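Read through the structure below, which is laid out as structure tokens, and then see the notes.
All protein chains but one are shown at their positions in the complex.
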Amino acid sequence: MTGTDFQPSAPILKVSGLWMKFGGVTALRDVSYEVPEKVIQAVIGPNGAGKTTLFNCISGMLGPSEGSITFLGQAIGGIAPHRIAVAGVARTFQHVALFKKMSVLENVMMGRHPRTGSGFLAAGLRLPGMRSEEKLIRSRALEYLEFAGLAGCAGVESGTLPLGKQKILEIARALATEPRLILLDEPAGGLNMKETEDLGELIQGIKKLGVTVMLVEHDMNLIMDISDRVLVLHYGEVLASGAPAEIKENGAVVEAYLGAEDEE
Amino acid sequence: MGRKNWLIMLGAAIFIGVFPWLVMPFKAVSHYVDVMVFAGIFSLVCIGLSLLMGYAGQISLAQAAFFGIGAYTSGILTSKFGVNPWLAMGGGTVVCATVAWVVGVPSLRLKGHYLAMATLGFGVIVNIIFAEEVNWTGGPSGMIDIPYLRMFGRKITSDLAWYYLVWGIVFLVLIFCFHVLHSRVGRALRAIHEDERAAESVGVPTAGFKVRVFMLSAVLASIAGSLYTHYVTCLNPSSFNLMWSIRFVLMVMVGGMQSLWGALVGTVLMTFVGNEWLQVFAELEILAYGAILLVVALFLPGGIVSIGGFRRKRRQSALEGAGT
Amino acid sequence: MKSAKNLIGLTVLGLLITAAVLFWSKGEGIAAEKEPYKIGAVFSITGGASLLGEPEKKTAEMIRDEINKQGGIDGHPLELIIYDDETDPTKCNLAVKKLIKKDEVPVIIGPSTSGTSLAVVGVAEEAQVPLVSCAASYKIVTPVETHKWIFKVAGSDSHVVGKMFDYMKSKKVSKIGIMTVSDGFGASGREELVRLAPEYGITIVADERYGPQDTDLSAQLTKIRSAQPDAVVNWSTGPTQVLAVKNWRDLGMDKIPLYQSHGFGNLKNLELAGKAAEGVILPLARVNVGNLLPDDQPQKKVIMEYTKSYDERYKEPVSSFGGHAWDSMHIAIAALKAVGPDPAKIRDHIENTKDFVGQHGIFKMSPQDHNGLSKDDLEMVVVKDGKWALAK
Partner (left out) sequence: MGTDFLQYVISGITIGAIYAMVAIGYNIIYSVTEIINFAQGEFVMLGGLFAVFFAGTLHLPLYLAFICAVAVAGCIGLAMDRFIIGRARESSVLSLIIITIAVSILLKGSAMLGWGKDPYSLPAFSSGGPIMVAGAAIQPQALWIIGICALVVISLTLFFRKSVYGQAMLACANNPQAARLVGIPVRYMVFLSFILSAAIGAAAGVIITPVSMMEYERGALLGLKGFGAAALGGLGQFFGALVAGLILGLAESFCAGYLSSGYKDAVALVLLLMVLFLKPEGLFGNREAARLKKF
């Protein structure tokens, strides 16, 4: 947790032979890949390359058509998203998915859900264990807000925050679940330069906490700055993977991007 | 629960406490106490339904069926097996919770119209069972000779005693539900209502929570049913038919689904409207009832409690509640 | 802004309603010279049993007007307070409580159905106010020890079934198929049919049920037909009994005579069933067949009077149900006339009603019998040329 050097270790996530088909469309085609622990793993590719689909498969929002996903040695392909969250995978969404009518603090408190356990009866009868747990939830949530730099607006209704802060809040909420792996889907989308810079620092901070980060992003500068490894998807297939510098030089990747640009 | 809710509850409790003494001296409204007993019983059903509709975002047209299952369980256990009424009430909640679980697990995967349809179908089936199992339920002519409720060794027969008993339970249930809402569980429910996908992503088992709220609402309806049984001491399937399920939904809607207070206000109001105030219209009553519903659904979709900016208050108190 | 307007509007509406209620409850009876005598009534004027409640309400109102035109009960105007229970036990319960508490009536007539009556027996008993139900179930008045304040003017289903079985025996019917509607009326009839059949040496070979709003009974009748009974008994009220007649005819079951319950005793049913109803047999209270009675029959006079004035006022034929209201109204009025508006005295008076000539028979109440009718108060009737005729 001290250094920022890239130290490969055992894979935290292993995807092998992953297929995802929607009716006649194949979104992922035989994707196999391993993510080592405590790295920042970027996933890039032109629109429609299957990046978000990959995230949805890992986080359980979609059950893969074929193939396996192993997280910390446990097969998680096709199990319910909330169980994957409990297992230690958190995520954010491409289009911010906050609980808009809840306060900023409450949103982060929601993140504590999988790490706490009091149920209907305990809550309704206000049992002592539940009350102390509630206090703990609150103080831990405040810590995460502090970490994300949002402590100032704890009481604000989250839907009223500017987009940049909403994106950060979503990350804070995901972090509050104490994940081992966090999936960030286009966290910089719609952010300005300054905000993107702050975001980069935040992501590196997350890595320092010992959390593996996977991020889908279009902002190449951000990716080149912070990521340790890059995976390139193209038409649902793995096109290339490696360190950012290598990817930059990879002809196939450049072509794929240029080709895609032409189409748009 | 927040300070504002405590204040409202205090006000409501004082009002409920003195209400009988306000109306009893006046002959013209002295029977309002009786109406309030039923309003209290129905409130229990509607509080549960409000949790389900307003907080978990699910509709149920089967509440009268759970109300009836509780009522008949109590009735059958006490009159045919001589079980203590309070124990029978507990038995009713267990039966209801089990049935709700069995029905809820497949139903709550459905949404909107489909869920309405499934619960409606279930409710009608239960009602047919009440009417057909003559040996157990007495069939359509009804079940009679159900023993009175006893407390501290005495029969509860007077309307005033019933009034305070029922409303006492209503307030206990309200406190229970507010506590639930302002806890980890309540936050999860609100989260499900706002964005199911995001709720799942932070580890909320949405399907499981929906089923549990459904079970809670069934249990509350069951308690209400048991109270009804011992209050009326006679059961008839027509007290638990589809019309009543619809009435319960309407009570919650008219009051406002956004808060438990809405359920309470709506229930009391609609009980009075349905049994008292519309009687001046005689034959036109049914039209007046329909018209009121229409007006509320069209012009007051937030229900009566939305009139005075009540919703905003709830919002704030929920925030404070998060801190307690 | 809009919500503020709504708030004001609703408040005004609420105040108006409250004012109206208060006015109503105070406003009546101001002009009376003598303290009016009150009778409370609860009928199922709307809802599932509205076919029962409607003529009951009309009859009760007609009698009130007649009495008041004659100068009331010993100079006391008669005040009739009617509530509609919408055929709902809960509403019925509330309505009776309201009659007792708010209106402080000394005697209550109704409710219309067994289900609603059973829901209020306890209330009247507890409040010690006599209640004269218009429904049939024997459970309403038994056991008498715990139903001291409850009476009923509708003959028990056991009378109807007994009368019918007597007639069947005389026609050598030994196997019957029954079909009953799944509401209180049908369920109570079914219970008695099943209970009494062995006593009369009759076997029930088919026992079918249907809903009150069913649109087709061919399946039930077909099943009965295949059990080869000597007769079919249908027990229901409302449109299903006409449906039974039509389906019975259409299935060509003429050779298996169709018996109906006394619920069929409404000329409208004959109108609706038309030719199909020819030959249908049923036990009927005399109120429906006044003109067929011999002149020396003691009930003839009251029945003809009622039939005539009801027809004049409402332009429709009388029904059994209206007859119940007539009986209960007049029993209550007789008691009020004799002992004044004291619930306890009224109860005692009703319990000792002897030889009261009513629409449904000659009532002989006693501390053991809070109904006072027997199967002798019924006639077996057959449909002939679209009219009732006494069955031989």
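Per-chain residue numbering starts at 1, and chain names A, B and C are given in the order in which the chains are listed.
Convention: a contact is a pair of C-beta atoms (placed from the backbone, for glycine too) under 8 Å apart; a residue touches a chain by one contact, two chains touch by 3 or more.
Everything numeric here is computed off the predicted structure, so don't read it as measured data.
*Asks:* Which displayed chains make contact with the chain that has been left out?
*Replies:* B, C
*Asks:* Give the residue, chosen from B:Met9, B:Met24 or B:Ile129, that touches the chain omitted from the document.
*Replies:* B:Ile129
*Asks:* Quick one: say which of B:Ala13, B:Ala116 or B:Val280 touches the chain that got left out.
*Replies:* That would be B:Ala116, which touches the missing chain.
*Asks:* Specify the residue from the set C:Lys38, C:Arg209 or C:His349 that touches the hidden chain.
*Replies:* Spelled out, the listed residue whose C-beta touches the missing chain is C:Arg209.
*Asks:* Which residue from B:Ser107, B:Ser222 or B:Asn275 sits in contact with the chain not drawn here?
*Replies:* Selected residue, touching the omitted chain: B:Ser107.
*Asks:* Among B:Met53, B:Met143, B:Leu264 or B:Ile307, which residue is in touch with the absent chain?
*Replies:* Residue touching the chain left out of view: B:Met53.
*Asks:* Suppose we count only contacts with the excluded chain; which residues of chain C make the list?
*Replies:* Within chain C, the residues touching the omitted chain are 46, 48, 50-51, 54, 179, 182, 208-211, 213-216, 218-220, 222-223, 225-226, 238-239, 242-243, 246, 250-252, 268, 272.
*Asks:* What residue numbers in chain B mark contact with the hidden partner chain?
*Replies:* 53, 59, 106-107, 109-114, 116-118, 120-122, 124-125, 128-129, 131-132, 242, 246, 249-250, 253, 257, 283-284, 286-287, 289-291, 293-294, 296-298, 301
Going forward, only the chains that are shown with their structure count from here on.
*Asks:* In graph terms, with chains as vertices and touches as edges, which category applies: line, ring, star, complete, or other?
*Replies:* line
*Asks:* Among all chains, which one's averaged Cα position is nearest the averaged Cα position of every protein chain shown?
*Replies:* B
*Asks:* Quick one: report the Å distance separating chain A from chain C, using the average Cα coordinate of each chain.
*Replies:* So the centroids are 72 Å from each other.
*Asks:* Centroid of chain A to centroid of chain B, CA atoms only: how many Å?
*Replies:* Here the centre of chain B sits 42 Å away from the centre of chain A.
*Asks:* With centres defined as the mean C-alpha position, give me the chain B-chain C separation in Å.
*Replies:* 34
*Asks:* In the complex formed with chain A, which residues of chain B make contact?
*Replies:* 176-177, 179-180, 183-188, 190-191, 194-195, 197-207, 212, 216, 315, 319, 322-324
*Asks:* What residues of chain C sit close enough to touch chain B in their complex?
*Replies:* 3, 6-7, 10, 17-18, 20-22, 24-26, 45-46, 48, 83-84, 87-91, 93-95, 97-98, 100-102, 104, 114-116, 118-119, 121-122, 126, 137, 139, 182-184, 186-188, 191, 209
*Asks:* Can you tell me which positions in chain B touch chain C when the two form their complex?
*Replies:* The contact residues of chain B facing chain C are 27-31, 34-35, 38, 131-132, 134, 139-142, 144, 157, 159, 228, 232-234, 236, 238-239, 274-277, 279-280, 282-283, 285-286, 299-300, 304, 306-309.
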